[in-house]
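Only one protein chain is missing; all other protein chains are in place.
Here the chain labels run A and B in written order, and each chain numbers its own residues starting at 1.
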Amino acid sequence: MSGTGKIENGLPDGWELIVGLEVHVELATKTKLFSASPNRFGDEPNTNIDPVTLGLPGALPVLNEHAVELAMRIGLALNCSVQPCTFHRKNYFYPDLPKAYQISQYDQPLNVDGYLMLPGNVRVEVERAHLEEDTGKSTHFGGAGGRIHGSEYSLIDFNRAGVPLVEIVSRPDIRTAEQAKQYVSELRSILVAIGASDAKMEEGSMRCDANVSVRRFGEPLGTRCEIKNVNSVRSLGRAIEYEARRQVDILDTGGSIRQETRHWDDAEGRTHTLRTKEDADDYRYFLEPDLVPLAPDAAWVERVRTALPPLPAARRAALASLTGADVEGEAVSVVVERGQDTYVKAVVDAGGDAARALVWVQQSFADEGDSPRLPASDLAALTQMERANKITATQAKTVLGDMLAAGGGDPARIAASKGFEALDTTSIAVFVDEAIAAQPDAWAKYCAGEEKAAGALVGAVMKASKGKADGKVVTALLQERRGS
Amino acid sequence: MVDSAFLHRVVSMNDFPTVASIAADVAAGRVSARAILEEHLTRIDSRESEVHAFNLVMRDRALQAANEIDDRVKRGDNPGRLAGVPIALKDNMCTRGIDTTCSSRILEGWKPPYDATAVKKLAAEGAVFIGKTNLDEFAMGSSTENSAFGPTRNPLDTSRVPGGSSGGSAAAVAAGFAAGSLGSDTGGSIRQPAALCGLVGVKPTYGLVSRYGLVAFASSLDQIGPFTHTVEDAAILTEVIAGHDPMDSTSIPQPAPALVGVLGAGVKGLRIGRVADLPKGADPDVLARLDVAFDELAKAGATIVDVTLPSLSFALTAYYLIAPAEASSNLARYDGVRYGKRVAAGDINTMYADTREAGFGDEVKRRIMLGTYALSAGYYDAYYGKALKVRRLIADDFARAYAAADVILTPTSPSVAFRFGSKTDDPLAMYLCDIFTIPTNLAGHPAMSVPFGTGQDGMPVGVQVLAPTLGESTMFRVAAELERAA
Partner (left out) sequence: MSQRLTAADVAKVARLARLNVSPEEVERYTRQLDGMLDHFADIDNLDLANVEPMTQPYPLVNVLRADVEQPCLDRDEVLAVAPAAEDGRFRVPPSGGLHE
């Protein structure tokens, strides 16, 4: 993926942006990775604790089977190989790390060598997706605005300590900030779809670090910086763009990049040094002697693979094919993201119009979740009325609003009660001709090719017809009269 | 004091009541648990100030536990296999609400909110916990001189060490303060003090006894085991504390082995291994007793076979790289944040360094540094990585030897109990005390020390019986035969 120089990455000509992402996700288990206290966000501090979580003397870890299963789901959903693996201790001192080591996977991770496809057939390789435990949470007091620098003391809550994480490490295959955002969004959709995590960046159940470097096309990889504290997909894009530009500016003026960890400040819109490689700890990894190897057998792996639900990419393809919509378009991705694609399918199965069903679900079902209250047959009936031109789009929207509010209803009866009916083309033509006569300037502009000018004419027809004219028919009549 | 001289019971070589006799007498109502406890407390009152076996004597709790046992007996309920047996616990086993110090300043004041599995199992069988015993700080040592609370003295000669690291647990039984005790054995910390105090001491197969609640020294080597006066008592306690524990991932998923039943089986037909290339270093008096042991077993019908363990001489090196490496990580949690000692400071790293400097003793710091070094970038392969390979060589040697022999006999300790201060200035000399016990821990095998007469100055000598993984049953048969012959 290098050397073409064709990708629009926002950098000055000739510069290539290289990004690899490390995404941590908290698994949706009931208990911790190595002990039986609850894995639950938002509880009173230090209430979800046990001897293992607190790193009490004599406590021993025992691996959570469901966490392994969810981690395998993630690996398989990302096209990884699931392999026999081990756990290591990563030793470093930090107050929210209870044992002064984190149990993680090192040279033998559970999942390796997968990939994730992005729009435009961009393939991002997943190097590994391994299990590890989360740390507790420090809150800093005193000093400026609760920041770590200059604080006077910290308070520590260990509820999060030991929560199971999967760290998903991509290869440096990402070439634009937009791709990075797409990668994280797609990953998030997958994680939610397979029930592995709620993947909420704002709550920290999904956290993203970006390894960013730049190079002139064709040159070897540059020195990378790791960007931390990116708390939303939007921030990820901004942080990468800022960091890439910073590096190009340094290199352009003859400077060199220092390998370091940098902190993204969302308010200031910039990154700053958190620590340099020189003061990095020596983690003294060694095999965790309190745990034994994990080696899922083929039968277990197959059981997990078979039980995986359809993934977002496959669901988008199916929905696009069902509705005739663009597979990379907004409607398809939004509806699949909300898990409402099965509902659209149900509407079609009930005899509804697929394209109209997709439009209504995208537009009006934002608050409905993955199992809307409105019976699919009712929405199917509404789209049938539209297809038969018995009702205009505007009228249908009003009817649908009533149906959603009531949790169902017969659209024909609701339309009749409101006096809705679609005007026939002949009646609409009368209104169109009146509008042209009343607004000669607009008509002249429209005839001269200024499409925007149609708005005033359509509006006049709608007003005159009290909304009973179908907008598509009006536009068609205007075009016919213009001779286009 | 209750006069218990009229009681019919088996007496140990030191004339103290055994685990088996106490449990039988209490269960049968021949004597009360309370009377037994008071008898032991009286001995504690008379000699503990001289011996210093305990960090804590649990007088009130023990009294309460003994009374409960007596109530159970009166009600006709099953009082358990260890009814009313006073047991001492090494102070590195978690006891809920009771100080657990590891004889370290860094854990002063800490009361665990949970019990170790082995402790729970003893309590469930009616044991009465009489106290928490002194040890070399975090079980690092071979003389109990490394305790932050002062050394324990050998009850048989108080100018000498009791051995270590479980010196307090050994001394408590040898002095008649408890009928039995638990220790932990990482490189010989049960067997060596058992030998030096004239007791039976057992290091079970790694994974046979749960480590849950045992404060870790070196996780891949640590194992809990008993000290007793008799082989039968050791078999009883091992049966009680063994067995699968889902709280310990390295616990072997098998039921506890039956040991008491095999003690009378004799050794006829068993092949006893003699190590032809035994590492040098054992004193002549110790080797002389080992020779007698072989003779006695041969007389009892066993066959003596020569085996070779060529990698055994490298065990010390492997052990003193692996154990400190694991310890350096296991002891990193003592950081002054959640429990134990803290030295106040203005920033976190100063707090860590000052707390750990003040909280740990010299030997612990030395091993933390050795272990940290062995794991650090650039040295892992040369030290820790290489030690793991030597560990494999040693296990392979044993596997070959056990194809020819059912058990192997060696000395437990190179010498009888030595005098205070004689090895404290030379860490390496102290490490050599473990030369015959360490290989077992590296291999994960069981081994036990059995008192077998005396050596220099009339001090006891222990003979060590080694067996392959889960070979406890054969090991105990041989130990029982040695006990009969001693």
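Keep in mind that, in the parts below, contacts are C-beta pairs under 8 Å (C-beta built on N, C-alpha and C of every residue); 3 or more make two chains touch, one makes a residue touch a chain.
Predicted, not measured: the structure shown is a model, and the values here were computed from it.
J.: Which residue from B:T205, B:N330, B:S449 or B:T474 sits in contact with the chain not drawn here?
T.: The one listed residue touching the chain not shown is B:T205.
J.: Which residue, B:K121, B:R211, B:R289 or B:R338, contacts the hidden chain when the whole complex is considered?
T.: Candidates B:K121, B:R211, B:R289 or B:R338; residue touching the omitted chain: B:R338.
J.: Using the definition of touch stated at the top, determine which of A:S151, A:T425 or A:Q439 touches the missing chain.
T.: Within the whole complex, the residue contacting the unshown chain is A:S151.
J.: Tell me which stretches of subunit A touch the chain missing from the display.
T.: 29-31, 36-38, 44-51, 54, 62-68, 92-95, 138-140, 142-143, 148-158, 228-229, 263, 274-275, 279, 281-282, 284, 287, 289, 291-296
J.: Which residues does subunit B use to touch the chain missing from this display?
T.: Subunit B touches the missing chain through residues 109-111, 113-114, 205-207, 220, 246, 249-250, 252-253, 313-314, 316-318, 320-321, 328, 332, 335-342, 344-354, 356-357, 360, 365-366, 368-370, 372-373, 376, 383, 385-393, 395, 427-428, 442-445, 469.
Simple rule for what comes next: only the chains that are shown with their structure count from here on.
J.: Find the geometric centre of each of subunit A and subunit B from their Cα atoms only, then give the gap between the two centres in Å, rounded to an integer.
T.: So the centre of subunit A lies 57 Å away from the centre of subunit B.
J.: Quick check on the complex: what are the subunit A residues that touch subunit B?
T.: Contact set of subunit A toward subunit B: 51, 54-63, 89, 91, 93, 95, 98-101, 154, 156, 282, 284, 286, 289-292.
J.: In their shared complex, at which residues does subunit B touch subunit A?
T.: 93-94, 100, 102, 107, 110, 112-114, 116, 211-216, 218-220, 246-250, 325-326, 328-329, 332-333, 335, 337-339, 348-349, 352, 372, 375-377, 380, 384
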